[in-house]
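This report refers to the structure that appears directly beneath it.
One protein chain is absent from this view; the other protein chains keep their places.
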Amino acid sequence: MDAKEIIARRVAQELRDRTLVNLGIGLPTLVARYVPEGMLVAFQSENGIIGFGARPPEGMEDPNLTDAGGGFISALPGAFAFDSATSFALIRGGHMDMTVLGGLQVDARGRLANWMVPGKMVAGMGGAMDLVAGARRVVVAMQHAAKGEAKIVPELTLPPTSARPVSLVVTDLAVIEPTPQGLVLRERAPGVAVEEILAATTAPLTVPDTVPEMSL
Amino acid sequence: MDAKEIIARRVAQELRDRTLVNLGIGLPTLVARYVPEGMLVAFQSENGIIGFGARPPEGMEDPNLTDAGGGFISALPGAFAFDSATSFALIRGGHMDMTVLGGLQVDARGRLANWMVPGKMVAGMGGAMDLVAGARRVVVAMQHAAKGEAKIVPELTLPPTSARPVSLVVTDLAVIEPTPQGLVLRERAPGVAVEEILAATTAPLTVPDTVPEMSL
Amino acid sequence: MSTQRKALTPEQAAALVPDGATVMIGGFLGVGSPRRVIDALVARGAKGLTVIGNDTGRPELGIGKLVVAGCVSKVIVSHIGTNPVTQQKMMAGEIAVELVPQGTLAERIRAGGAGLGGILTPTGVGTTVAEGKQVLTVDGRDYLLEKPLRADVALLHCYEADYYANLTYRLTAQNFNPLMAMAADTVIAEPDEVVPIGVIPPDHVRTPGILVTHLVERPH
Partner (left out) sequence: MSTQRKALTPEQAAALVPDGATVMIGGFLGVGSPRRVIDALVARGAKGLTVIGNDTGRPELGIGKLVVAGCVSKVIVSHIGTNPVTQQKMMAGEIAVELVPQGTLAERIRAGGAGLGGILTPTGVGTTVAEGKQVLTVDGRDYLLEKPLRADVALLHCYEADYYANLTYRLTAQNFNPLMAMAADTVIAEPDEVVPIGVIPPDHVRTPGILVTHLVERPH
């Protein structure tokens, strides 16, 4: 199982029946592959649809039906299409049960940075700031470290996406929960030792007596 | 021609081709009968439709299609149905070319009162405050006086509908235009003398050298 | 998608509205109001409701029925002129009336559903509506800060529903219904017709099923 699959499978365990969920572009999108059997999750794509399905076969794509990354999708029975004001009314208004977002950094207070690296890369926040401000649960899905550099840090060095702390961080090494007392290590990836996680994390990390392995 | 017909016919002369117009409940509704030949006016009913027509024949009414007074209407080809937020976005956003409203009082500054009489009658403002705040032109269509009591007064004694002055007042006796210098008498109803109008008006009224008769 | 719903009887729906609750009710002079649930609330003898809606209908129509039956202790509406009973009860101190301009009412409900802290509107500046409210000047023009409205329960009428509770509305029966669908903790929709999932095209759905907590059965 590669890093991305570990992350996507573990995040999928956070899904709950009959909820509305937004998956960010990139890694978070993979979560949709691992919805537990028999569970009904409504996925929103913030460009304007709830209830979308897989990419249609070659030649059967609709140019007016794409996900937020611009990829072709299909519509499931009972889908709902809407404009951008409605899209973010759903997000900001507390109707979004969970969002899964990629991350560049998370700090000891649980704050997320994911939209720019000053002087290097400006992507723009897209819908991320609204999602972090409005979704009931915010799950960050990201690699634990980038090219040897820690992404879970004492204090953000990149511009924050929101002042609000995220609910959970899932990486290829660990599951970490931001709490008012700081970050707590909740789970280890299969075969990963606590020491390895601590070595790859520069933020202070509370380690409970038992840190179970992810059950994927 | 009775008082109401005089008012409705004269207000209809204020209609312009290819405009969006809202007619208030009651007397203003009559204006729709006198749209000049060949002119295309889109009437909005603030409960949710643009492009409505006459009451259908007995037995052919649709319980889901009424005007703002609750009367049955029909939909013309090219009609548009919408919710209350859209309705007032159209009104408040400057998309309404003209509104015609009933009035209880208009004062020397052109301010309108039309939604309550303290201690006696509380109707509520309905959409009137939004219409007076948002429509490009506000025309008041009302009887000049009520049971011998002047309705065009120096200063409102009833709660105002808006701080913004209205554009024009059309009564069964006169057409009066509020200006920064006060109320100006623009026209007389057929057969009505200027003295008669002044006697029925307690607000100061500027009388130009010539006050033409309404041409109905 | 949320799973398929079992449709409730109007009586079961009315039982979900606790006495003393704040209740949004769709409709404009009764058009687009959930008539069967309103009748069931009257039959149950609901008490102490705060009702948010466009108007208080007529004595025999829409929200007016609840006012006449003594179910209501307060209304937040734009108009009461078509229901003399509301005015009588107001004068007698039996019911509190908060009047809100219709467009402001629509935006306040929308703000409640959209997670906005408020909106700035020119409507009501310089009138009694402005009393006690903050006035903000933006680019030289004065606006009232109007706060969001939310409710415990929203009672909607719709035209079609599918069994996910995706809803469509019809002509002028739409009015406040789609706004209220977003602004309450419990959302109950009373449809004229219920259709299988997939029958309503995605572009024709106006309220998604994920917002609706309960569906009332179609009329017999």
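Which chain is which? They are A, B and C, in the order written, and residues in each are numbered from 1.
Keep in mind that, in the parts below, a contact is a pair of C-beta atoms (placed from the backbone, for glycine too) under 8 Å apart; a residue touches a chain by one contact, two chains touch by 3 or more.
Only a predicted model underlies this, so the values are computations on that prediction, with no experimental measurement involved.
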Tell me which of A:I7, A:I91 or A:V169 is the one touching the absent chain. A:I91
Contacting the left-out chain in the complete assembly, out of C:F28, C:Y143, C:Y163 or C:F176: C:Y143
Out of B:G24, B:G70, B:G110 or B:G134, which touches the unshown chain? B:G134
Identify the residues of chain C touching the omitted chain, counting contacts across the whole complex. 107, 111, 114-122, 136, 138-139, 141, 143, 145, 147, 168-171, 174, 202-204
If the missing chain were put back, which residues of chain A would it touch? 45-49, 62-70, 75, 81-85, 87-88, 91-92, 121-130, 133-134, 159-164
List the residues of chain B that touch the chain left out of this view. 17-18, 20, 40, 42, 49-51, 75-82, 85, 88-95, 134
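Going forward, only the chains that are shown with their structure count from here on.
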Based on which chains touch which, give the shortest step count from chain B to chain C. 1
Measuring between Cα centroids, what's the chain most distant from chain C? A
Cα-centroid distance, chain B relative to chain C, in whole angstrom: 29
Could you state the distance in Å from the CA-based centre of chain A to that of chain C? 35
Where chain B touches two or more other chains simultaneously, the residues are none
Where chain C touches two or more other chains at once, the residues are 110
